[in-house]
Each structure stands twice: as structure tokens, then as C-alpha cells.
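All protein chains but one are shown at their positions in the complex.
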Amino acid sequence: MVWVNEPMNAIYGLFPDTNSARRALMALRGASSRFHLNPKAIVVMSSVPLEEEGFGWEEERTMMPWLAPLGALAGGAVGYALSAFTQRSYPLPTGGMPIVAMWPTGIIMYELTMLGAIVTTIVAFVIATGLPNYKKRLYDPEVTNGKILVGVSELDSDCRAEVEQLLYQDGAEQVKEFSNG
Amino acid sequence: MAMNDAAQANVIDFAPEKIRKDLLLPVFHTSRRYYALVIALVALGLPGMAVYLYQITEGMGVAGITRPVFWGFYITNFVFWIGISHAGTLISAILRLVNATWRRPVTRCAEAITVFALAIGAQYPIIHLGRAWLFFWLIPYPSERGIWPNFRSPLVWDFFAISTYLTGSLTFLLLPIIPDWAMVRDRATGLRQRIYTVLALGWRGTPREWHRLEVAMRIMAVIILPVAVSVHTIVSWDFAMAPVPMWHSTVFGPYFVAGAIFSGIAALIIVMALVRKALHLEEYLKPVHFDNLGKLLLVMSLLWIYFIFAERLTVWYGNQPAEMAAFWSIQRGRFAVLFWTMISCNFLIPFPILAIKKLRTIAGTVIASSTIVVGMWLERFLIVVPPLEHKYLPYDWGSYSPTWVEITITFGTFMGMILLYVLFAKFVPIISIWELKGPQHSQPIAEAAANATVNPAIRLDNTLPSTNG
Partner (left out) sequence: MAHRWGMAIDLDRCTGCEACVAACHAENNIATVNADQAAKGRTMHWIHVERYWEGEFPNIRARFQPVLCQQCDAAPCEPVCPTYASYHNPEGLNAQVYNRCIGTRYCANACPYSVRYFNWFNPAWDKPLQLQLNPDVSVREVGVMEKCTFCNQRILAAEIKAKAENRELQDGEVKPACVQSCPPTAMVFGDLNDANSQVSRMAGSVRATILLEEVGTLPKVIYLERESSHGNE
């Protein structure tokens, strides 16, 4: 499978703790009009989830909690269809029970309901995160060393020096560039 | 001081770099002892496989099962392993849902037990088949030969339930491993780096990825709980649906689930203690974890004895001749030794150890757990065999004794379980590193600034050089 790289010219800083990272992030957002930045181009990466105030965790939205029940319903329908239709097509009576016995069919429906919810969650996770994604993308292994990466993924070259200075001002330990163009 | 055991349990009061080093060490470094252990486990497990092939070629007659005891060791093992698999679900899912932070170092150990115990347990319905090579007929696939599973059969419910549970547990286990695999990827070189690059799926740690992961885990936690309850209930219905005296009991569903959680926590404690010793994780798996799990184990022990009492009282009071034959053979007859051993192992010995705080140490809980694992195996055996020995017509009563074939295969699967776990600990950090440090929760900015200098826990890093150098 060929992962096609998107051309990118990025600059980012590595911050040692959440306070400096938050300062940098807020500064970048505040200066986004000055630097002609697309707010969506401001990226953050960390080795733990940042649920603190200021990182936008509470703004994250996803459809996943709604998709799982839908998947469950689909699974339940499949369970009913599987047991009812197939058993009615080739009816083999056993033990005086009806051909489509309610209680056992309920069990099959239940298990496939749960399986539907599970599979839907997996699929939704894959789609929502965009993983697996093996393209060469903006990333620095220092992130898993505990640093927080705050940067801009698309930047006009004339603003580069100013952004770099802003990042250093807010406490970046290193500022690096990333390019795969 | 015992001021705040819970708070103590999850405050990382040493550098995060040390956490990463300690927990990633087994992934990067393989000692000679490890190779020796793997080879030993394979050597001990292979006879089980060979004997199983012998059983397939010779016929089920080489086992001890006979008429009327058509199920024996294999079904006992099946129920036992599926029971053990309930460890992960309780710890991960329930504790995650109630936000019990002490669970963090323990979740991956537990989830791994679930997956592997399920994998081993799911072998037994195949091992015990008379024509094992046709096991796939339980799968509903279109066939021109008119083969179709019977959805009214509890064995087919087993197939659906265990497949669903295995899918769910694998998801529950693998999703949170992705960030840790990213951590390995960033430190690895050569072939290892290429493998973990693929495994890490390109994880970067953006807020979007973290958020989706957390949401997925929360959804999975809610889903996996009813699935786990249903799995062992359906396994119990393999027995309860048949009109065999002392099987046909409505209490079997809850009884088995309680027993499963009980044996699962015991297995978890044992595995945690072994992992702690072998991987030098004394600072991560602390006495407080064993203490908390010990308390849970105590509750389950009480619940178990309650179910035993309720079931036996009902049978004894009902005084039905067919049931009483099985009842007395368990309590006073052929199985009395096993029965009273079981009561001791599951209640009489663990109860004082787990109830008295002074005794609820790591060693104490491990001793209690070891007896419980033995006792729970005996409980499964006593559910399967004595009622089959005494069915309705006394002329057909019989007896069962296992042969070397069944014992060897049983032993082989125990070795297989340990081997799977040992391999797992090699390729995956056994304690979830990112969950250990925990998400950074909202706090006022001023307080965070003040804390930054006082409490190193907020810093994700310190000034020590990283291992990348």
C-alpha cells in the first residue's frame, strides 16, 4: 500500500510541561491573523491525553457514542434475521420447541447486538482517528519522551522567524522545522 | 502513613523518564533467563499437543469419559478458563467506569489474562469433540451439504458469546496499547523499529487521537460488561438446560458469573505477583494494589459461599431422590474429599487472610489466590461430574476417572497459557505507560503554575537526557 505524502512545511517547538505548552498555544492562536495562520494548522501532540483547560479538550466532538447504539441495533437485526430466516427456510423441529423459539433467538440477537456495537466502535475509531496512517507526517519522537509538541503545520516562509521567536519566548526547549515537500 | 492509600497508589513520585525506562526495559532487553523460560514452557507444553493428536487418531476412548459421564476434565477446564477470563473485564471495565485510579498499573495485566484465557478456554470445546476436525460446523456458513448450526443449542450460544467476548476483549486490550507501541517505535532501531512502526499505526498523540481513543475505551467498557456477564451465563446454561439432577437449576447463571469473577481476580493477583517479581516492578505494583484486589476477592469469596449455600440448601430441602443421590455423593460420598477441599480453598482459608488487614499483604493475597484457583477448578469439576454419575435411572449410574491423556492435555494448556503471557510481556509493556501517568486534567492556570515548581508529577519530563541521547 502506498501512503502518499502531503507536502508540508512546518515549524514546531518542544515544550517540557503543560504550562509552557499552553502559553505557546494561546499565543499562537492569538497571533494567527498576524501570521496568516489557519487555526486548523496549529497542532499539538503529547504522550498523554491533555484534558486540561486551554488545550481544547472540551471542544472535541465525535459521533462515536451515537454510532455504537446504531451498530447495536444493526447487530440485533442481523441476529434476528440470521436465526429466524434460516430456521424457517429449513425447519428442523427439536424437542417440541417451535421452529423459531423466542428465548434462544433472543440470546443470539443479544450476542450479535453486542458484536455490532463492538465492530461499529472499532470501525468508527479507525475512521475518526484516521489510523492506520503511515504517511510521513509532522511528528517528533521527543513527544514520547514526555515533551509536548506545539507547532504550525503550514506556514508562510516570511513569518517563520517570528513564529520561532514566539515559541522560544513561551518556553520551548527546541524549535525545529519539518518538511517533506 | 496510610493517609491516602488511593492517592498514594497513583501519584508517580519519581521521574517519568524512570517510568519509561523501567516499563520498556523488558521490551528492549531479552535476558538469557527469558529464553530459557520460553524453551522450558514450549518443552512442557508440547507433550500436551502430541497427546491431543494421539487422542484424535485413536479416538475419544483414550480419555476417561464414559457412559453416563460423557463430560469430564475437558469441560471442567473449559469452564475454568472462561471463568478466569473474567478478570480483565472487572478490573478494566468496571473500575474504569467508576474512575478508580488505582486500577491503572493493573489494567493491562488483567486484560491480557482475559484474552489469553479466552483463547485457551475456546480450545476445549474443540478438544472434547468426538470428531474435532469438524468443529467449524458450529460456524453459520452457507453450505451445500445442509450443514447449519442449531440456534436452539446452548453450544451454539457458546460459540456466539465467546466469539463476541474475544473480539471485544481483544479490542479492549489492543486499543490502549497503540500509544505504548508508539513509544517503543520512537526508541527502537532496525527491525524492531520497522515492526513497531507498523504496529503503532502511525500514532502521533494529537488531541483528536487521544480523544477518540478515550471515547472508544469508554464505549468498550460499557459494552464489555454485559458481554462478560452473558458469556459465563451462557456457559453455565450448557449445564442448566439439560434435565440432569443438580444441573437443571435456575441459579446457575449468576452462580457461574460470580465464580468467574472470583477465580479471575485470584488469577490476576497471582499473575501480578509473578510479573512484579520477574520484571522488578515493585515500585509500580504496590501493596495497595494487592490490598484493593484482596478486598474485592474477599467480597467475591463471600458471594461465592452465598451461592453455594443457596444452591445446596434448595436441593437438600427439596429432597428429590435423583438430586439427593448426587448431593450426598458430593458431600459425604465419593467426592467428599474434593468437596471439603474446595470449601476450604475457596472460603475457609482465604476468608481470614483477606479479612484481616494485617494478613492482606502481597504474600497473603497470593496465598489466598492460589488456594482459590485450585478450589475453583475443583468447583467446576464437582459441577460437571457427580451429577452425571447419578442421573435419573440408578441402573445407569457410573463413575469417572481421568486418564493420563486428559491430565497431560490439561497440563499442556496451562503451560500454553503461561507461554502466551510470557510472550506478551516481551512484546508489549505490561503496565500501560500512558495510563499510568494519567491524563492531565483541568486545573486553574494559576494553580498549575504554582504546582509546576513543587510537584514534579505535572511535568511530563525533566532535564535528564532522553534515551535517544
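Just so it is clear, A and B label the chains in written order, and each chain counts residues from 1 on its own.
Please note the rule applied: a residue touches a chain if its C-beta (ideal position, glycine included) is under 8 Å from a C-beta of that chain, and two chains touch if they have at least 3 such contacts.
What you are looking at is a predicted structure, and each value in this text was computed from that prediction instead of being measured.
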Of the residues A:T94, A:N133, A:Q165 or A:N180, which one touches the chain left out of the display? A:T94
Per the touch definition above, residue among B:W137, B:F351 or B:F411 touching the missing chain: B:W137
Per the touch definition above, residue among B:P154, B:G168, B:G294 or B:G364 touching the missing chain: B:P154
Mind pulling the chain B residues that touch the left-out chain? 58-61, 65-68, 70-71, 125, 128-132, 134-135, 137-138, 147-150, 152-156, 159, 238, 241-244, 388, 391-393, 395-396, 398-399
Hidden partner sits against chain A at residues 92-97, 101, 104
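Heads up, the rule we're going with is that only the chains that are shown with their structure count from here on.
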Taking the mean of the CA coordinates per chain, how far is chain A from chain B in Å? 30
Which residues, counting only chain B, touch chain A once they are in their complex? 16-17, 20, 140, 146, 148, 150-153, 156-157, 160-161, 163-164, 167-168, 171, 175, 178-179, 182-183, 186-187, 197-198, 201-216, 219-220, 223, 226-227, 230, 234, 434, 437-445, 448-449, 452, 458-463, 466-468
The residues of chain A that touch chain B in their complex are 16-19, 22, 43-57, 60, 62, 64-65, 68, 82-83, 86-87, 90, 92, 94-95, 97, 101, 104-105, 107-108, 110-112, 114-115, 117-119, 121-122, 124-125, 128-129, 131-135, 137-139, 141-149
